[in-house]
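Below you will find the structure I want to go over with you.
One protein chain is absent from this view; the other protein chains keep their places.
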Amino acid sequence: MKCDRQTLPIAAIREENSSLRTFTFNGQLNAEPGQFVMLTIFSQGEKPFSILDVDAHSFQMTIKNIGPFTSRIFKMKIGDLVSVRGPYGQSFSRKTGHVLMVGGGYATPPLRFLAKKLQEAGVQRLVSINGARTAPDLLYVDDFEILCHESYIATDDGSRGTKGTSVDVMENILRKETFDQIYISGPEKMMKAAVAVAKKHQLPYEVNLERYMKCGVGICGSCVMDPTGLILCIEGPIVDHETLDGLDDFGVSHRGKTGRIEAL
Amino acid sequence: MKCDRQTLPIAAIREENSSLRTFTFNGQLNAEPGQFVMLTIFSQGEKPFSILDVDAHSFQMTIKNIGPFTSRIFKMKIGDLVSVRGPYGQSFSRKTGHVLMVGGGYATPPLRFLAKKLQEAGVQRLVSINGARTAPDLLYVDDFEILCHESYIATDDGSRGTKGTSVDVMENILRKETFDQIYISGPEKMMKAAVAVAKKHQLPYEVNLERYMKCGVGICGSCVMDPTGLILCIEGPIVDHETLDGLDDFGVSHRGKTGRIEAL
Amino acid sequence: MRFLGKEISTPLTLASGILGISFSSLQRVIRDGAGMVTTKSLSIEPRIGHEGPVIAEFNGGMINSVGLTNPGIAEGLEEVEKFHQGLDGVVIVSVFGANAAEFVQLAQAVNHSSADILELNLSCPNVEDEFKRPFALMPDKITEIVSAVKAVSRIPVLAKLSPNANDMAGIAKLTEAAGADGLTMINTLGHGMVVDAIAKRPVLRNNFGGISGPCIKPLAIKLIHDAYKVVDIPILGTGGVSTGLDAIEMMMAGASAIGIGSAVYDHGLDVFKTIREEMEVFMELHGYARYSDLIGILEEN
Partner (left out) sequence: MRFLGKEISTPLTLASGILGISFSSLQRVIRDGAGMVTTKSLSIEPRIGHEGPVIAEFNGGMINSVGLTNPGIAEGLEEVEKFHQGLDGVVIVSVFGANAAEFVQLAQAVNHSSADILELNLSCPNVEDEFKRPFALMPDKITEIVSAVKAVSRIPVLAKLSPNANDMAGIAKLTEAAGADGLTMINTLGHGMVVDAIAKRPVLRNNFGGISGPCIKPLAIKLIHDAYKVVDIPILGTGGVSTGLDAIEMMMAGASAIGIGSAVYDHGLDVFKTIREEMEVFMELHGYARYSDLIGILEEN
């Protein structure tokens, strides 16, 4: 059944930085990089979160404290019960030639998960760019270093790695080297810029989109994108360059909680 | 699903004698000898009937014109629609050593079906006794002759075969020869007499019981037998000698349409 | 655990209308693991009920229009006597009358039997042509019948309610106020029709029937919870239970015991043992020592 739930205690909480924490649950989730779950806090609500990692008996999500729901989960302790359904949606393709990953902010978890899977699959060359506002905001720096043949860092304030955005670094790299596939996951404006660069170099890419999601299973319509009617929760959140080309609202607008169109 | 139905036109009607007709339907029924179906005449009702025969694409029942329902089906023509669900219940075991079959009246269809299956299974010796009131009441005489190593006939008036009952013939045969298994199907009084004979010879037997059946699937309770609570529609109608020993009402009483106990 | 003063080893109970015509089937269900058994609803006179087909399946459940086939109260109570001659188990006698006077007459007959609990079937959806709207949808009828029966009955009285009622909390409260010792809820949901598209006809001879099975469980649980919040009398929760988890969910919602009907059709009589074992596994795993620890512990969000 599509809405089968696992009700589980929080097994571990890891503080990534001041606003991000990784939550571990002991349960089975047969998930691929880019897929997400709907997480319920009882009497509170339910929200979508990408999967950071799974193993045979546990899975993890990294969550940013950003509003009522996420601040509530930041108040929870090990042993507190939540409920999870999923995994939902489409994952990244798994190209094993020369691969570039461009990530930013709290959207890097799926890329870290992907890096792990690509290594397992014997990727030829894997290069990652990890961007954030400041050094403390960077996620999984060590992991990317271990998992990738080369891993770059960009911070807006230059506190670590290149000063600038991950897209700036991407432009630099693409001047020297080419790739079979680019995987992009970050804030939509950043992804829009990265897509422009990838397009210029005529390289195939996939992006990780976010829209307001209520059901996660293709029935409520809140995540649908115009004008193709792509149902992001089941046909995304990972979208390839051809599908993305059909989406007029990418980088422009999204629908809010009532379904109203709002500028991004 | 237990109540999956096949709605089918009558494909053929064969007149067995003045009160018995065999109806053929083109449909698949994965049935064994002794099992039955529930047959619906629309706007009329639904009644249980034993299966006479099945092949890959058709099945047959032999029906006796005895009351409102059966007289209605005798008025139906080829092409008229009925609905059938089943097969239901337990079939005869399939012993392939020395086997005796004792049948009477309109209850012989399951024995004819069994004879066919035992032949297919390579039965060592198969002897049948086919009893009826008069010669024209006898069913499948030719079939039993072909299918059995020896086939006996008994009529009450001696108009064909031995004058007397099939149980009389049974006693005669058992005086000369023994069997690994006896299969009995006929009016309950006749079966009671046959069981007494089999018991005397200490031979294992199975009987084909009839009780009022409304649901056919073990929920309505109308076919239950005392005092063990045997649910005849799912645990019968074929019952072995050990089970039969526990049934006080065999040959004594049954429950009518309201569930009231009535003498047989 | 105890239900209406009777000691029972498991809350699992055979629902009315499943097998329960004869002492032998009732005994068998107890031997197969039920804590209590309910007879088929008995009326003053014997009833043949509807012609077949009386049951049809669909994705999620079944419909039935048995139409209260029963041998009448006199013969029905003889079966109860025979039951108790052989076995020490709790028998709930279900009765069905055309009006309050008949219910009183039935209750008086039951007084002279070995029945343990009396259940008033106020909610059969299969005899509307004959008896009009189920009493359980008419507040004044419930009050009239339940209080009249309570005035004469020597054993505890359960009132069986209908899921078609639009205000279950109100109905539950007034049924308690009329004196009922407990509620059985729910009866089948009225009405479903299953169609034979080839014949262009309803499958059931009676065209429509009451809906039961897994698909009515969410409805039953909601209604049981609504009732539990407003009454103090115990609830025999019934409707779509076919696993141990189902039974536990329903007890959490407020049921003190659990009726099992259609699951016998789907899974056979073994279902009592299976559900019992599944409940034990869950309770062990989650630290519930007694069945009574489960009752009504559901918290709304």
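For clarity, chains are labelled A, B and C in written order, and residue numbers in each chain start from 1.
Note that in this section contacts are C-beta pairs under 8 Å (C-beta built on N, C-alpha and C of every residue); 3 or more make two chains touch, one makes a residue touch a chain.
The shown structure was predicted, so the numbers you read here are calculated from the model rather than taken from an experiment.
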Which of C:177, C:195 or C:281 contacts the chain that the document leaves out: C:195
Options A:97, A:158 or A:229, residue touching the unrepresented chain: A:229
Of C:40, C:84 or C:205, the one touching the omitted chain in the full complex: C:205
Touch residues of chain A, complete complex, unshown partner: 1-5, 7, 38, 40, 42-47, 81, 83, 85, 214-215, 217-222, 224-231, 234, 255, 257-261
For chain C, residues in touch with the removed chain: 58-61, 63, 133, 137, 164, 166, 189, 191-195, 197-198, 200-202, 204-208, 211, 213-219, 221-222, 225, 240, 245, 248-249, 252-253, 282, 286, 297-301
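We adopt the following convention: only the chains that are shown with their structure count from here on.
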Taking each chain's C-alpha mean as its centre, the one farthest from chain B: A
Distance from the mean Cα position of chain C to that of chain A, given in whole angstrom: 52
Chain A-chain B separation of Cα centroids, rounded to whole Å: 68
Junction residues of chain A, two or more chains touched: none
Sequence positions of chain C contacting 2 or more other chains: none
